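The complex is shown incomplete by one protein chain, all other protein chains being positioned as in the whole.
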Amino acid sequence: MRKRWQIRLLWLLVPISAIVLAIVVSSLVLLSIDASPVDAFRSMYEYGTQGNSLASTVNRAVPLFIAGLAVAIGFKMNLFNIGVEGQYRIATLMAAAAGAAVTLPAPFHIAFIMLVGMVTGAAWASIAAVLKVKRGVHEVVSTIMLNSIATGLGAYLLSNYLRKPAVGSELLIATPQIPHSGQLGPLTTIGGEDVRSFVLIAILLGVFVYVLIWRTRFGYDLRASGINPDAARVSGVDPNKMIMRTMLLSGAIAGLIGMSDLFGFFHAYTLDLPTGIGFDGIAVALVGLNHPIGIAIAALVFGWVDRAAQILDLEGIPKEVIIITKGVIIFSVVIAYEIVRRVVLSQEVKTAAEETRKLEQAEEETVAA
Amino acid sequence: MAERAPAVELKGITKTFPGVVANDDINLAVQPGEIHAVVGENGAGKSTLMKILYGMLRPDSGTILMDGSGVHFRSPKDAIAAGIGMVHQHFMLATNFTVLENVVLGSEPAHAGALDFGAARARIRELSESHGVPLDPDRLTEDLAVGERQRVEIVKVLYRGARILILDEPTAVLVPQEVVELFGQLRELRAQGVTIIFISHKLDEVLEIADSITVIRDGHTVRTVKPEEVTARQLAELMVGSELPTPETRESTVTEEVLLSVQGLGVRVGARWALEDATFDIHHGEIVGIAGVEGNGQRELVEALIGLRKPDTGSVILAGTDITQWPTRQRRENGLGYIPEDRQGRGLLLPSPLWENTMLGHQTLYPFARGPWINKKGARAQTEHLISEYGVMTPGPDTSALALSGGNQQKLIVGREMTAAPKVLIAAQPTRGIDVGAQAAVWELIREARALGLALLLTSADLEELIGLSDTLYVILRGRLVARLDPATVTPEELGSYMTGAKQAGVA
Partner (left out) sequence: MSWAGPDTGLTGPGAETGRRLDARRLLLLLGWIIILVSGVRWITSAPDLTSSGTYGAALRLAVPILLAALGGLYAERTGVTNIGLEGMMILGTWFGAWGGWQFGAWWGVVLGILGGTAGALVHAVATVSFGVNQIVSGVAINILAAGVARFLSVVAFTGAGGGATQSPQVSSDLPRITVPILAGGGLFGWDSPDVLGSLERKQWFLISDVSAMFRGLMVDLSILTVITLLLVPITYFFLWRTRLGLRMRSAGENPWAAESLGVRVYTMKYIGVLISGALSGLAGAFLVIETAGIYREGQTGGRGFIGLAAMIFGNWRPSGALAASGLFGYTDALNLRSADAVHALVLFVAIALVGLGAWYLYRRRLVGGIVALTLGVITFIWFVLTDSVPRQFIFITPYVATLIVLAVASQRLRMPTYDGITFRKGSQIS
């Protein structure tokens, strides 16, 4: 008889198969351009394990991790917030502009900037939430539209109202610099590379999300709504309120994605801020199976691969090969997840049925005796 | 009749699903040109058997013979080609298609790939006229009434030249007049040589329409009988395999104190009043039964009481407090319990562990919650208590709900509602689709609840159950409470005639 935990070990197949497949496919791609996969992986490993690379990995992982959390909260109740990207961009813009406009004592300044980001992100997400609750518009369509609207609106606000006055012939389009009280110094420095302090806030955020989803009544309602919305409603969950709250929460977290870069590096909203993090966040949430620990691992893996691949160009191998690697990871995870989920469910049912039958037999025997 | 080979013969059909044996050595012979009923309780294996016959499932073992020779169906397509047609219980129609599109789909008349609408239209008209099944091929399916949609299904099957027609619970969704019409059409079809397999658990209907009846119980064939040889009661006993347990309550525990009062409650669905001016009281220690053919407003009544639907008129008063505007959660927190009719769809989080299912509906209350936190320890302890107290057969509180049998799932639901110590318990079809043992257990629990002084509202399709358990019986017909009856004196036949509107009375 298989024990339940033995069946659940099958879940390990998901990341393992994804990584194996990713290595195989990337090797094939590398071979197809006459590069040696072994050399490539070795130099990635050597470069990637240097101290400064590890620091950079953490810095790269932080926004991905937060984006993954924002997406996962929605996923947990079958709400697809494809709009994390737009929420992140508009929130970072507003937070940077607001942060540059005021001077406050340091902790309050930081908190103020984060608050503006969260409120803006939540407000932008609320459009999709209201459209869903009041008009039945599916959040996938509305958030896709809102992503593009955020791009246009952000560009308009930046170039017309929020832009730093041009100095001389400088053409940089950016918000004014945030004063020192609104910046965060490095947590530590490894191999000459700063590890940004915001990683601590990100960890706290991860703990907060875990506790919220798995330990609170709100989280129970949220998960129940994701598993069976009808049963959740019958149990007293108001689906509309739930959608509003979850979407606002997801948007608020999305509003924090840019903070690490803002506090620790750019100190202003510039066009150099990374794009596409909202979408990468979807990938990270999927690969991390919507659990904060999984998302953290996935974000670190993606961050590390990104960093380690920088060495490939020096080896004459286009580093873009790793985007394909990541794509393969995403697809193999979602496909393997589907397959394993089905197998695990049917195995669990079988095992439980066997155990139940034994229980019944035992009962009959006691009755007979 | 001469010795002709049966039109369809099933020999030794066995089919298992993970953890359950749905069909176990089933044998069935259907003579050509007869209406052959297959009866059994929900979950007895009728639907699985028919899906096998229709090629949707493949049996683990056993053979299918048609006109004496063996056939193998790999898909419905093969079954259709062999002349078998199926009218599913849940209509298999695309509502956004026209009648014509629904009928021809899969066997379309076409010239070089382009649909031949003229030929299709003509054929549908011809079929509907020759078989007395009126139908307009160009109407959009979503605009059709239920009875009309069933006609689309029948014409769909005839269009494919079926000689053998499987009807899966065809009367479940019909109002009585439509049932009469349907039976007329079936007799007409039989007269034209069509063989009909009629799946049902409604014995009076089966006795009226069938030429022979095969009874299935727990995945086995019990017996094949002729309708003139048996009474409804004997048939029912064949179905459940023992003397029927009688769901009788003992002495009355009804008190004078009203716990739940419903005043002029009305619910509109679209332009139609699904529930109109419902007024009744439930006292401490009273079971009020609502009898009615499915789809006559029971569902809307229950949903308005539990707060899933906003009533358009009237009020609901719980122990003196007007709760009409309260959301579901507040109602539940204040002592309204609910056993939903769709156990899996509305009552459970199937992939979640049992302790999370025990919480469902009470997640804001002790011992499941402590402030804003959930109390996993408390929930697990409560679940273990519930498992032993209510005889839920399961390895433990961490098993997923999916792994429980229907009866055990229902015991869990009833148990969790009871342990929350409600004032009022609404039980919608509490014994639908569960085995006889679990049924008796659920009845016992309902009786206990009554003895504890709860006010209970019971809706059911099982008339014996309603008569046996209720202290007061109302009949609901087209959204109105049309009769108030005394279960001590009323017979199932009488009740049935009230439900179909054949007999009328005032609400006393």
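Order of writing sets the chain letters: A and B. Residues in each chain are counted from 1.
Here is the rule we go by: contacts are C-beta pairs under 8 Å (C-beta built on N, C-alpha and C of every residue); 3 or more make two chains touch, one makes a residue touch a chain.
Keep in mind that this is a model prediction, so the values were computed, not measured.
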Inset, instruction - Please work out which displayed chains the absent chain touches and list them by label. - result: A, B
Inset, instruction - Kindly state which of the options B:Leu10, B:Leu57, B:Ile339 or B:Val442 is in contact with the chain not pictured. - result: B:Leu57
Legend entry - Selected residue (touches chain absent from view) among B:Ser61, B:Asn96, B:Gln234 or B:Gln325: B:Asn96
Inset, instruction - Could you tell me which of A:Ala123, A:Ile173 or A:Ile339 touches the chain that is not displayed? - result: A:Ile339
Legend entry - Option from A:Pro105, A:Gly136 or A:Gly192 whose C-beta touches the chain left out: A:Gly136
Legend entry - For subunit B, the residues touching the chain missing from this view: 54, 56-57, 75-77, 80, 86, 88, 90, 92-97, 101-102, 104-108, 110, 113-115, 142, 156, 270, 308, 346
Inset, instruction - Since one chain isn't shown, list which residues of subunit A touch it in the complete complex. - result: 29, 33, 78, 80, 82, 131-138, 140-142, 144-149, 151-153, 155-156, 159-160, 229-230, 233-234, 239, 276, 279-280, 282-283, 286, 318, 320-321, 323-324, 326-327, 330-331, 334-335, 338-339
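Here is the rule we go by: only the chains that are shown with their structure count from here on.
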Legend entry - Interface residues, subunit A side, partner subunit B - complex: 4, 215-221, 223-224, 227-228, 230-238, 345-346, 348-356, 359-360
Inset, instruction - Within their complex, state which residues of subunit B touch subunit A. - result: 18-20, 306, 308, 327-333, 338, 340, 342, 345-352, 356, 359-364, 369, 372-374, 393-395, 398-400, 402-405, 408
